[in-house]
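A quick write-up on the structure given underneath.
Complex shown without one protein chain; remaining protein chains in place.
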Amino acid sequence: MSVVDDEDATLRERLTDEPGPALRVFAVVAALVAVEFGALANLVMSLPWDAVGTALPGFVQGVAATLAGVGDALAGLPTLLSRSVIDNAGYQLPSGEWEGTFMGLSPAIAWAIRVVLIYAYGFVWLLVGWWSYLVYRDNYRHANWAPVDDMVGRFRNHSWGLFGLAIIFAFVVLAVFAPALGPTTVDANIADPYLHSIEFYNEETGSVEEMYVGDANGDSQSRGQGGENVGPLSYDQYDRFHPFGTLPSGKDLFTFMAAGARVSLFIGVASLALAGGAAVVFALATAYYKGLVDLGIVITSDSIQAMPQLLVIMLASFVLSGTWLANLYNGGVVLALLFGLTGWPGLWRAVRGPALQVSEREWIDAAKSFGQRPSVTMRKHMLPYVVGYLLIYASLTLGGVIIGVAGLSFLGLGINAPTPEWGRAVSAGQPYVATPSWHISLLPGILIVIVVTGFNALGDGIRDAIDPQSDVDTGQQDQSAAAGGGA
Amino acid sequence: MAADSSRPDADAGTATEAADDRLLEVENLQTVFHTERETIRAVDGISFGIAEGETLGLVGESGSGKSVTARSIMGLVDSPGELLPDSSIRFDGRELTGLSEKQYERVRGGGVAMVFQDPLSTLNPVYTVGNQIEEALSLHRGLSGMDATEKAIELLEDVGIPDAARRVSEYPHEFSGGMRQRAVIAMALACDPDLLICDEPTTALDVTIQAQILELLAELQEEHGLAILFITHDMGVIAEVCDRVAVMYAGEVVEQAPVVELFENPRHPYTRGLLRSIPSTQRGADRLETIEGEVPTPNAPATDCRFAPRCPEAFDACREVHPEPVPVAAETADEGADHSAACLLYPENETRGQAVERHTSEGETTGAGAADSGGDAR
Partner (left out) sequence: MSRPGPEREATGLAGLDCAPGEALLSVRDLRTYYDSGELIGGQPVKAVDGVSFDVRKGETLGIVGESGCGKTTLGRTLVRLEAATGGEVRVGDDDVTQLSGEDLQAWRRNAQVVFQDPESSLNDRMTVGEIVREPLDVHDWGTPAERRARVRSLLEKVGLQEEHYYRYPHQFSGGQRQRVGIARALALEPEFVVLDEPVSALDVSVQAQILNLLMDLQEELGLTYLFIAHDLSVVEHICDRVAVMYLGNVMELGPTEELFDDPANPYTRALLSAVPEPDPTAEIDRMTLRGTPPSPRDPPTGCPFSTRCPVKIRPDGFEAVDDETWEAIEVFRETLRARGRAERSLSERAREFLGFETRFATVDEVVDELFADRELPGSVREPVERASDLARDGDEDAALEHLRAELGSVCDHEQPTAHGVDATGRESRCHRHDDEYDEPAAVGPSVGDAE
């Protein structure tokens, strides 16, 4: 741990004084970004376009289209872990060799290699994040110890929380790198199958032929009855590898799921940002001002909570279907808004308690006594204590939102075709559950369970990390016990 | 769990009663707490006794281990805390340290009862006060129904709560602070204990209410012949209530004496410092005398004097030899005044070298210290 002698130095001064460690971190980050620049650019550019592109008025559309074009160009830049480098689309010659795949490996192995490399890349990002925290703490932070150090330490020892973190990590990587993780792309396989084509080796004619993806899909349907099934981890008759099998329409299930993960994550995060932001602002206002402000917000939130959330969302999405709002992201934005607007009362209720508790502490009085402005008091003195609880409840709520969206899609009320969504997969596979095509419903269902459990576990871990008086064996609790409760 | 029969000061002129006759006899009590980082020795080898009808005061600041002592006697120390095997607590001739929870339950209430500091947390807010007293009565005296209620009303009257017949069906939150503490005392007395442990019972109360409670305790002690272990940090209360006093510092008893003797003739530098820093003993002084520094958290076995870093009279040997309680000449004319202090300055009629040797050898006898400086001490 290096000690910076002049404690007066600001962060900038400290950085210029000892730039070494920081530069190393930046170098690694730059390298990571450069390697996958295209994929990351694709994510950044495509999401807003998907979400709001079609709704923009005419002239703005033109500007936006140019930006999108730029984005596409950037996305077209060569990236390391992409399908063009590690390709799994090819065909098998009678001699047993594979043509067109990465290094002649079978599509399954090529795909597996790409998946492993992408996850490794994601894991390196995690490590870099951890490393940069350590560098900051050891070199550039004034204080030798801060409360966040203890929290991080407690989280590191919390196995259930780490398990949750692992699952969420897997989920987020799936969502971020969806185009690269699937055996094919959404465009090629699901959205515009008749605009793309594949090559395959026709044994009858003994030559390589081309056909539309749509036709190939037609021959790879999973419909349960004898013979017509492409199960998990198997090839269809055109030598395409399907890690999760195919849908009744013949489209690849894994690609569908990966793209669906993006949608779920977007809706979850957007609705939580809305609900959580509103909840925090209201909770702080309630706790600081109390009285009438509290009364007003209580009445409002109770009114909203009195209505059954899912029914309201169904009703509202039905009413709004067909409007421009509903076309954004194929209903994704509407759902995000609705979940946010109906979800904030629950979150607010949850953080209202801790906020009120914090407002009773004497340091709030102290801040008032020397004339601190209410907004600054709320931000500096109350918010840090509320954020932890918000994270806990937000992680639980996120799981709930994902299930809710899946459920609505299952009923046909959520995300409309062709945007993929897990619930629609479950619904599509429903008639075939007891047949050899069980994978269509079961795999998305299991994934939903795993992801929601992961969020719950993460919430548990965060709660135990921020609250030292929890049941987890911690030194804090024992210290107070040893002191005999303070006497 | 056999108690160490060779008591270190057996030959040094002990109390008027022989050791076994006292109601409570605590010997070499050691209670430790195991945390992730360290083991905290909250109580590190203390010995004292209480005779029937006597009031012993246990005084010390926060971190001295007095509350943990009380809980150890009551058997309320749970993991991660434990009593070390050498500890001995004998109540009414019976060894308590090895008892199971069920056996301990029989001792609690009927033998030893405890009054805690905060009546709000002792009383269950969802049950009426009468209900809680009746629960204690049914556990220990087998009373139930109307008998129990009548007895509960009687107990509430005994502790001076007016209008007891109405109050018995009220909830704790309807009582004021002083009333609540009276109700807690009534609960403690419900089973006619022989020893009452009071852990800072009046610290949270106003001074006029405190006066009422102290008066009440004195009355009850006389009526029921109670022995009381009174834990507090307030020297004024000690002076008023106690017959004998034990001063604790960092898990050890540093001085024990009858109360008049302690106030007139404090021997241990910590006791002296404590008495000097009380504002009421320093009327007219411009600046208060203080003890510099802070109370340490004992996390290693004591191999030296824990007070040495703050002691104005410390010398070199203090950092090497662990002081044991040794008898100290009494100045008051109390026969059998059993005044002992754990300090290398005593016994004052020996030279430093002899005193250090004595402490070292006694430390080795009880096995409490690991000092091996032997005769090389100065």
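Order of writing sets the labels: A and B. Residues in every chain begin at 1.
Criterion: a residue touches a chain if its C-beta (ideal position, glycine included) is under 8 Å from a C-beta of that chain, and two chains touch if they have at least 3 such contacts.
Please read these numbers as outputs of a predicted model, since none were measured by experiment.
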Checklist outcome for this item: Note: the excluded chain touches shown chains A, B
Checklist outcome for this item: In the whole complex, of B:21, B:174, B:223 or B:313, the residue touching the missing chain would be B:174
Checklist outcome for this item: Where A:381, A:424, A:439 or A:463 are the choices, the one touching the absent chain is A:381
Checklist entry - Pick from A:234, A:372, A:435 or A:453: which residue touches the chain that isn't shown? => result A:372
Next on the checklist: Considering the whole complex, not just the chains shown, which residues of subunit B touch the missing one?
Outcome noted: 61-62, 162-163, 165-166, 169-170, 174, 176-179, 206-212, 214-215, 233-242, 259-260, 263, 273-275, 277-283, 285-292, 294-295
Item to check | Interface with the undisplayed chain - residues on subunit A | outcome: 7-8, 142-147, 361-363, 365-373, 376, 380-381, 384-385
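Quick note on the criterion: only the chains that are shown with their structure count from here on.
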Checklist outcome for this item: When centres are defined as mean Cα positions, the distance from subunit A to subunit B in whole Å is 58
